[in-house]
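Of the protein chains in this complex, all but one are displayed in their positions.
Letters A and B mark the chains in the order given here, with residues in each chain numbered from 1 onward.
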Amino acid sequence: MDVVKYAIRKLVGGIPLILGVTFVSFLLMVYFGPDLTFEMLGKNPTPEQIAEVRKELGYDRPFLVRYSQYLKELATLDFGLSDSTGEPVSSMLIRSIPISLALVTPGFILGNLLGVLLALVAAYHRSGWIDKAIMGFSVVGMSISFLIVIIAFQILLSSSYGLNLFPVRGWNVHSLYDYVMYVTVPTLASVFVALGYNTRFYRAVIVEEMTRDHVRTARAFGIRPGKLLYKHILKNSAIPIITRIMFSIPLVIVSGSLLIESYFGIPGVGKVTFDAITTGDQPVLKAVVGLTAVLFVITLLVTDILYRAVDPRVSLK
Amino acid sequence: MPPSLYSLLLLIVLLTTSGCTREQEAALEAGGQIAPEIKEYKASMDGAPSTIDPVQSSNVYANAVVLNAYDTLYRFKYLARPYEVAENLAAGMPEISEDGLLYRIRIKQGVHFIDDPVFEGGVGREVVAEDFVFSIKRHFDTTQRPRGAWLWQGRIVGLDAWKDAGSNYDEEVEGLRALDRYTVEIRLIEPYPQLIYTLAQGYAAVVPREAVETYGREFGSRPVGSGPFRVISYDSARIVYEKNTKFRQEPVDIWAEGYDPETQAHIGVEAIQGRSPPFIDRLEIHFISENAARWNSFTKGNEIQYLTVPNEQFDNILASKDPIIAKPEISEKYHMRYSVESGFVFINFNMDFPEFGYNDDPERARRNKALRCAVIKGFDWARRNESFYFGLGRVFPGIITPAVPEFDPELSDESVRLDIDGAKKLLADNGWDEDTIPEMVYGTTAGVSQRMFYEQFRGFMKKIGYPPGKVVLKQYATFGDFIKDTSNSRLPIVSKGWSLDYPDAENTLQLFYGPNGSPGSNDANYKNPEYDRLYEQSAVMLPSPERTEIYRRMNQMVIDDCVAISGLSRTRIYLWHKNVIAMPDREIVSGFYLRFVDIAAGDD
Partner (left out) sequence: MSAVTEVDSQMPDVNEHHESIWGKALYKFRRDRTGMLGLGIVLIYFIAALGVWFGIWGTEWSDVEGPKWGAMSAEHWFGTNIIGQDIFQRSLYSTKTAFEIGLIVAVLSTLLGALLGALAGFFSGTWIDAIILWLKGVLDSIPFYLFVAAVAFALKGNPWAMHVAMVSTFWTTTGRLVRGEVIKLRNFEFVEASRAIGVPQVTIIFRHIVPNTFHILLVQATIVFVAAIKSEVILSFLGLGVQDGVSWGLMISESTMEVLAGFFNNFAWASIFLFVLVMAFNMFSDALQDALDPKKVAES
C-alpha cells in the first residue's frame, strides 16, 4: 500500500514536469515550427488559397487555444491524422515504435552488459596493463564521432566494396534470420560508440565500491572473488548503474535511433519524428513529444521504486 | 537462461514480426498461398512522396507512385522519344471542336476499381465518366487540400464559380460534365493546347467518390484506384504493390508505343510484344535519397534492381563521356541508358529588389542591369558542369530546355560562356566597385550539395571582383520555408531546379510571365509587358512554326534582360539489372513505364 501511495504521489508530482515539457516542446516545435502552408500549396498559389490552407491547418487560432487542444489530445491519446500523409498518427506510431524498439534493444542490452563486464575486469586489475588497455580503448571509442562509425561500418560490412555480408539498408523482417541480418550492423555501430562511455562510468562506480572499507575487510578475510563481486560490490553499485540505464532509456529510443534510422532507412519512430520536424507535421510531433514526456516521468517513477527494492535504506517518505 | 531474459527475447521477436503482419495478411487474403515463383521488381527513387492522394501529388515521386495505383485519361507512350501522348483510360484521342473550346472524351468500358470495403459487397465497381469529373472537382475544394488547381484554374467554364459557391459536389459544373456513363465533356474559356498533357498527370487521376468520403484524409494512405497495381503497403521507406488482377487486358504493341529498334533493341523489349501488362506480380519502389545508400543497395545484387546513378559514380562506371560508354564490368552486369533530363537548373534574380532589379530611377535601373549581366558573365557554367555533373550536363542559353521540340540548338551560347574580362568591364563602366556593390543573399534549401553550389558561386564572383563577404548564403531547413520566402518575394537570388510537367516550352516560359509573380512560380518577378503579351498570344496556339517563333522571341527577351543565369539540363544515367526487361525513365514517363516491366525467366 505504501508503494502505491508513493507511486501516486510521485506521479502527481510529475505533472508539472509533463506540463513543462509539453509547453516547451509545443512552443518550439509546433508554434514556431516550420510552416507547412507552402508545402501544401501547388505552384502559382493565390493569396486566397494561402489563407484557406492556413485555416485548414489551424494556424490562425490563438496560442492558448491550440495548446489546450493539444493537452486534450494527449489525455485522450487521439492525435488525429498526419498533416503530410493523412495516416492516423496512432497507427503510424503503432507501426514504428516496435521497429525502433527492436532496433535499439540489442545494442542497448549488449552495450551495457559488455560495459559492466569490461568495467569489472578493468577494476579488478586496477592499474594493471589490462586496465590501461581497456581504458585506452574506451577513450578512443568516446572520441570517434558516431557519424564516422556509421559510415565506416556500412562501407566495411554491407557494401560490395567491403565484406558485403549484410543488407545495406531497409527493414524487411519476416523471420528471425531477417532480423539478425538487418539489425547487426546498426547494433555494432551503436555498441561501438556507447561502449566507451559505459565502460568508463561503470568502472568508476565499481572502483569506488571496491575501495570501500567493507570490501577491503571482506577481501582481507579471504572471500572468493566471485562472491565478493556479487554480494558486496555489484549490489551496492547497482544503484548508480541502474539509474544510468533507466535514464538512458527514453533518450535511446527516440533520439539515439535517429541517425541510424535515417542512414539505414529503417522506418522507426526516430525517423518519423525527424521527418515530422523538418516537414512541420504537427500532429505527429505533438504525439511524439507528449509521449516522450510521459515516458520520462514514468521512468523516474520506476527508478525510484527500484531504488527501494535494491536499497532498503531509502525510505518511501 | 533466466526466465526474465527469455521473455524479453520473446517479446523482441514478437515485436519485430508484428511489423510485417499486414503484408502477410494481404498475401494470404489474395490467394491463401504465396505463389512459388512470383515476378518481383524492386525499383528505387531518389526521394519520397509525401502522400499518395492524387489531389496532392505535387512532386516527381508522388506522381510516379500515384500513376501506378490509379488511372488517368491519358498517358505517355512507353518507348517514343520525344515523348508522345497515348490513351490510357480514354478510349481514343479527344474530339476537339473547331474553336478549340469543346473537348469530348470517351472512356473505356468495363474498367473496374479494385475491391475495397467502401464498395457494395466489397467488390470494386465500374469506373464511369462521373468519377473523372469528381476527381477534377476535388482540386477546387479546399477541404481536400488540393495542389493541382493551377492546371485548370481560370480555364474551365463554371469551375471557379463552383468553388466560390461552396464546392457542392451534387451541383453540376457547366464546363465539366459527364454526358453519359462513358463520355466526358469539357468546355474551355479559352483554347488550352496543353490540356491533354494535364490529363496525363497524377493530379488528374481518377478516384472513387465513396473512398474519398469514407476515408477522408486517410485516403492519402489507402489508395483505391483502377490502375495496373494495387498498394499493399506504404511507409516512408518504400511502397509495395501487387498486380491488379482486375486491370483491363490490353495487349501491348511495342511499335505503336514508339519502338525504335536502332536505339532500343538491346533492351530486349520485344519480349513483351502482344502480352497484356502488367507483367510483374509484385512491385516495390524504395525511396532512397542518400546516394551512398542507394548505390550500395543496387550493387549488392539482391536488393534494388534499378536506380538513377548518383553523379559521383559517373567516373566509376563510364569508360568514356563522349560518347557515353560504360566500362566493361558495368555493361556485363547491367543495362545502361542515359538521357538529358526534361527540366533544368538555373538561378533567378528577383527583380523586385531595387538593388538589382527594377528601380524607379532609370539610371539606377540601367546600372542594375549591367550588374546582373556582369554576374551572368562571371558564372562559369563549364566549371559547374565539370564539378557536379561530370561534364555530362547540357549547358544551354535561355529558358527553353533541350528536351522540348521548340529548342533551338543554333542559338548563340554567349550568355552562358565565361567572360571574366567582360564582366569586370561592365562593373567598372557602370560605377560598381567593392564598396558600392550591393550584398547578394543567395537562397537555397538545406543540403550538402546546395551548400557546395553556393561556395562555388561565391568563388566565381570573387574572380570578377565581387567581394566574398558580400555573397551571403541563406539556407532553409525545409523546402516549405524556402518556398514561403520566395513566395513572399524575400530572396534576391534564388537557385532553382524545374522539372517539366509536360513536353512543351510553355511550361518553362510561364516561369517568367508577369501575372505569375510571387507568390506564383515567377519568383524572378519579371514583368515585361511585351513578354506577357507574346505569352498570352502563344498560350492559345497549337504547336506550329509560328508559335515556335514566338517562343523563341520570348526566350531572347529573358536572355537580353539578364534576368536569370540559365541554364543546365542534367544528364541522367539509368542502370538496371540484366534480368529486368524495361526502358526506365525518371521523368514524364516515370510512373507509366512500370506496368511494362518484365523479368526474364531464369535470372542470375
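Definition applied: contacts are C-beta pairs under 8 Å (C-beta built on N, C-alpha and C of every residue); 3 or more make two chains touch, one makes a residue touch a chain.
The structure displayed is predicted, hence computed values, not measured ones.
Of the candidate positions B:171, B:312, B:413 or B:434, contact with the unshown chain belongs to B:312.
Checked against the hidden chain, the listed residues A:25, A:82, A:158 or A:236 yield one contact partner: A:25. In the complete complex, the residue from A:49, A:82, A:184 or A:292 that touches the missing chain is A:292.
The hidden chain makes contact, of the residues B:157, B:418 or B:446, with B:446. Considering the whole complex, the residue from B:264, B:456, B:489 or B:556 that touches the absent chain is B:456. If you put the missing chain back, the residues of chain B touching it would be 290-292, 295-296, 310, 312-313, 315-316, 386-388, 446-449, 451-452, 455-456, 458-460, 462, 468, 473-478, 481. The missing chain lies against chain A, touching residues 16-17, 20-21, 24-25, 27-29, 32-34, 139-140, 142-148, 151, 155, 159, 161, 250-251, 254-255, 258-259, 273-274, 277-278, 289, 292-293, 296-297, 300.
We take it that only the chains that are shown with their structure count from here on.
Centroids built from CA atoms put chain B at 38 Å from chain A. Residues 12-13, 15-20, 24, 50-53, 56, 58, 142-143, 145-150, 153, 216-221, 235-238, 286, 288, 290, 292-293, 296-297, 299-301, 303, 477-481, 483-484, 487, 516, 519-521 of chain B are the ones touching chain A in the complex. Only residues 34-47, 49-50, 52-53, 56, 81, 84-88, 95, 98-99, 101-102, 105-106, 151, 154-155, 158-160, 164, 167-176, 179, 262-267, 271-272, 275, 278-280 of chain A touch chain B when the two sit together in their complex.
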